[in-house]
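One protein chain omitted, others in place.
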Amino acid sequence: MKKIIALLLALSMIFALAACTSGGGTEPATDGGESTEGGETAVKDTLTIAHKQDMVDKDPINGSTTNATIKIKANVYETLIERTVPESEMKPLLAESWEWNDDYTELTVHIKSGVKTHNGGDLTAEDCLFSLQKISESSNNSVTEKMDLAKSYAVDDTTFVIVMEETYMPVIANLSYPTAVMFDKEGYEEANGDWNAMDIGTGAFQWGDWVSGDHVTLEKFDEYHVAGMPAISEVNFKVIPEDGNRYIEVETGHADIAYEITGVDIDSAESNPDVVLFREFTNDNSYLSFNQREEIFQDVRVRKALAMAMDLQSAWSVCMDGVGRPPVGLLPDNITDSIAKSDSPWHVDYPMYAYNVEEAKKLLAEAGYPDGFSCRYNTGDNSVRMAYGEFFKNAFEKIGVTVELISLDGATNNQKLKVEHDFDIYTWGIAATNGDIDYANRYFWSKDNTNRNIMGYSDPEMDQLIEDAAREGDPAKRSELNAKVQLKALEDVAIIPIYQQEDVHCYVNGLEGFVNGAYQSPLLKYVHF
Amino acid sequence: MAKKTRDKNQHHSMVGEVWHQFKKNRNAVIGLIVLCIFIIIAVFAPMIAPYGYDDQDAAHTKIAPCREYPFGTDNLGRDVLSRIIHGSRYSLMIGFLAVTISIIAGGILGVLAAFYPKLDNIIMRTMDLFMAIPQMLLAMCIVAALGSSLFNLMLAVGLSSTPQFARVVRASVLSTRGQEYVEAARAIGGSDFNVIVRHIIPNSLAPLIVQATLSMARAIISASALSFLGFGIQAPKPEWGAMLSAGRKYIRQCWWLTVIPGLAIMVVVYALNVVGDGLRDSLDPRLKK
Amino acid sequence: MSEKILDIKDLSIRYVTEEETVLAVNGISFSLDKGESIGLVGETGAGKTTTALGIMGLVPDPPGEITSGTIEFEGENLLEYPEKKMREIRGGKISMIFQDPMTSLNPVMPVGDQIREVVLLHNNVSKAEARSRAEEMLEQVGIPKERYDDYPHQFSGGMKQRVIIAIALACSPELLIADEPTTALDVTIQAQVLQLMKALRTQYQTSMILITHDLGVVAKICNKVAVVYAGQIIESGTLKDIYTNKQHPYTIGLFNSLPDIEHETSELKVIKGLVPDPSNLPKGCKFNPRCPYCTPECCENEVEMTALSDTHSVRCIHVGEFDREA
Partner (left out) sequence: MLKFIIKRLLWIIPVLFGVAIIVFTILYFSPGDPALQALGDNASPEAIEAFNKDMGLDGTYFDRLVRLVTGLCKGDLGKSYKTRTPVINELVTKFKVTLHISAYAIILGIILGIFFGIISALYQNSIWDTLSTGVALFGISMPMFWQGLMLILLFSVILNWLPPSGYGTWQQMIMPVVALGVNSSATIMRTTRSSMLEVMRQDYIRTAKAKGQKFSTIVIRHALHNAMIPIITVIGLQLSALLADSIVTEVIFSISGVGRYLVDSMTARDYAAVQGCVILIAFVSAILNLIVDIIYTFIDPRMKTMYESAGVKLNPKKLAKAAEVSNG
């Protein structure tokens, strides 16, 4: 019997040991928890953020551009140009100013002097050209599209010229794209391009500790190029994928900020005096569209009929739990040149084809489907889009179209939609991701090779409009071309936007300076208590 | 001919005896009743349910349980009671078919292994390999490979528990095979197939039935867990695990969307477990012999 | 020879379950003098083992309960003993050898430790002393003491029974109850074990109750015999009384069912019928359904013991009215 007791003891020792050794790696998380309680006397200068997903990698140019990753990297690496939100203006960040030559083929960039990198270097024009070169070699090289980097040159330490292959206006927006970051050449070469070993950015924060899947910490960069920033000395991103839990973390004081809280938590947050809500519309719409490689959906009457069967207002109120809004146009109104802007000379109301079941039925009959038809509808595995799917399934049935819902996981769905084109109806998102409307236009460009044109929309006239718009240097003319693209897409029912997304974050009362940056990445350098 | 009738009588008395033992177990009887109720509900779902499972009502979303909607309504304004009632079809069907799949696949493999020593090693070592992967993981991989759909979910759950059935069947067949009447049947020239079908299968049934009942409980839980993780059924089918998963984000305001499907799963699984326990206990004296 | 060590009077034990009540022992009385040994003989299910468990205070409760009677051991009624005091008796003053040596030893404990355990419980000795006592016991039952640390599965059935005997005798008990000690053993081993028991009993001056259905074993070891049927003693007496002057039809039947080597007969005489269902005992004489001499009176009233001599009594109203050899 003694033996057994000894054995059990030994066993529990093993477990305890295992427990202890693994317990070691967990202390940083504890710090985060304490900081919220212990900050009464001095001004609190640590920040704990409940973050939806882990960062995928530290590579800012060739690495992941998932939303969650950018939200972190944007505080460590910076771009030359910054796009403000929600105005969508292009403002200097690392660059002080920039100017075009007359025929829009050369872009001269003056960078701020005295910008330090985390590894102690100075950011020079040389570094910037090197950074652009590395970007052009990466898989995210759309940023340097149409740039002729071989011919580009540095004028002096703070000035360089980007030579273009041809006129291409979206280049300014591209320079604000989160992968268009500037870094120290020397540091890069020293570490042989191993991003996990490098900290060569210019951001207000530098890399701290990263326990994959659990948390990422950032530390204050003391020599940040804007004086007095940041106020926070340490940021801890706690990874909490479970939607409801992030809000609970803030509510229970275990985090200062919760990113991406869901609609269901908005009410609770609003009624809680200790919690402040942050809401801002994003520049992307979710849309529903059809496989226009199939004969049935090539008929614009069919697309129109289905559009008219969709009650977007009701759908929004049922599916979105108060987040976002029904779409205001083909593209959100916070994109430059969007005709959804109410002051746009080309403004049209959305939806262009209002909800009307009878009319929809008539159109279907005209198109040769008096009794409707049946088709598949890929919603993906996003719960909101699934809810919309369930709602529209019911709606389409009212005009005799029976729908089989298919909610595949992300990867399989991607495969079906983008590679195999094996779908009938689907939902996806459309956005001017880099801030330039050209990015959104290309969803309708038949020559697109980046899987944006999932629906297989193809119209030579449209292609021409899109290409012309990208090449047009004159802002007014460009706006007109962009408006034509949007009008045509709406008239043709190329896609049916179904809702506009919204960023909903919340933070504890007492936290100040919480602003959103581009790419839905809040800029933590402004945050203070 | 005479032999056949005697067999039948024996069989009859065995069922009677088991039932007699089973009746004494109050819990098991309650479990059986609950199970029967759920089966009836599943069969007559469209008649019993006050609404269709996909009847949306944008004017009545997220209503807490009340007289009109005893289990409340969900975010799309669908009656949760009706969805639970319709959902019983999926849960029971998944449980039943998944177990059927594993019984058939496992049964064939087990019988082959037990009967043909040459195959035994190959089959059982392969089963060992599969059993080295936890069932849930295996099911996840299979669903990932097949794509998520109701049928694939059942297939994944069924296939992932096949090795266990193969073992039970093999063990039980091996012990039955040694019995004299089987030796006798072989001695008088019964073909292998004949011996298996006529003698071995009926006599190996007892442990199989117990295992099947308990496995069905497990299959329902596994399937709902997979649905919960998003590897399961396509919306708007009201499978309980999927309902729970969808209701999860409303856990703060609409507790009924998570609590009720969970309770439904638990009650059915509980019933299956007590019935399984009851069956095992009442078959026990025979198993021991 | 006249000091009474055990005196059981009117002991009744029944098992009560939801479905039925089993009357296992129905008023058994017998007594045992110091140094004497009595054989309780009867068919399986007659209540012999229950009686023994009653003496040990080990009738499983529930479902068993002792409904009447006294068990006086060295003048004190064991049934009134509290559990703690009873534990001191068990294994110390009274010990028991169980029927099946294969299952009666703890499979996960070295055999020596199992002997030592009982020594430690009843003697105020150190562990080392207890160990040497246990080793001594092993030697006495014919097992080399080197096997102290071996486990039961490393022993044969006969060896295990020897270990059990060693456990039973380790504390030199006043009374030893042996419940079918040889039934589960091979015939050759049986003889050895019996021989051993007999020798040790003499050595330790232990009184003994031997429970068996084997009349041959009784003849070898005991000096008194009680025949048990349906929870009652139906005939008791000295070895001589029973073997040469059996009176009860059941006793006669029992003896007749023994194969008789001297008078070679073509067929064994078997007692007709089965042991009565103890949950549903017949009225009157419990043996009446199977008795060839049964008369209507037999089925009316309980039959009392009739004393035939100082030592010999029998429970039959027709004593001497029939041919014993038939």
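Just so it is clear, A, B and C label the chains in written order, and each chain counts residues from 1 on its own.
Here is the rule we go by: a contact is a pair of C-beta atoms (placed from the backbone, for glycine too) under 8 Å apart; a residue touches a chain by one contact, two chains touch by 3 or more.
Everything numeric in this text was worked out from a predicted model, so none of it was measured.
Participant: Over the full complex, note down every shown chain the hidden chain is touching.
Facilitator: Hidden chain contacts in the full assembly come out as A, B, C.
Participant: Out of A:Glu186, A:Asp214, A:Glu280 or A:Glu502, which is the one that touches the chain we can't see?
Facilitator: Result: among the candidates, A:Asp214 touches the missing chain.
Participant: From the listed residues C:Arg14, C:Lys48 or C:His122, report the one that touches the chain absent from this view.
Facilitator: Here the residue in touch with the unshown chain is C:His122.
Participant: Touching the absent chain: which residues on chain A qualify?
Facilitator: Interface residues of chain A facing the absent chain: 1, 3-4, 7, 11-12, 15-16, 18-19, 21-23, 25-30, 33, 54, 56-57, 64-66, 139-142, 196, 211-214, 238-242, 244-246, 248-249, 251-252, 254, 381, 409-412, 414-416, 418-419, 449-452.
Participant: Touching residues of chain C against the unshown chain: what are they?
Facilitator: 56, 58, 87-92, 95-96, 98, 100, 103-109, 114, 117-118, 121-122, 151, 153-154, 164, 167
Participant: If you put the missing chain back, which residues of chain B would it touch?
Facilitator: 27, 124, 126, 128-137, 140-142, 144-145, 147, 161, 163-164, 167-168, 170-171, 211, 214, 217-218, 221-222, 224-225, 228-231, 241, 244, 248, 251-252, 255, 258-259, 262, 265-266, 269-270, 273-274, 277
Basically, only the chains that are shown with their structure count from here on.
Participant: If you tally contacting C-beta pairs for every chain pair, which pair wins?
Facilitator: By contact count, the leading interface is A-B.
Participant: Could you tell me the distance, in whole angstrom, between the mean C-alpha positions of chain A and chain C?
Facilitator: 89
Participant: So what's the Cα centroid distance for chain B and chain C, whole Å?
Facilitator: 52
Participant: Give every residue of chain B touching chain A within the complex, in rising order.
Facilitator: It comes out as residues 54, 56, 58, 61, 75-77, 144, 147-148, 230-231, 234-236, 246, 248-253.
Participant: Which of the residues in chain A come into contact with chain B in the complex?
Facilitator: Against chain B, chain A makes touches at 243-244, 262, 264-265, 267-268, 314, 317-319, 321, 379, 381, 383, 386-387, 389-391, 393-394, 404-409, 412.
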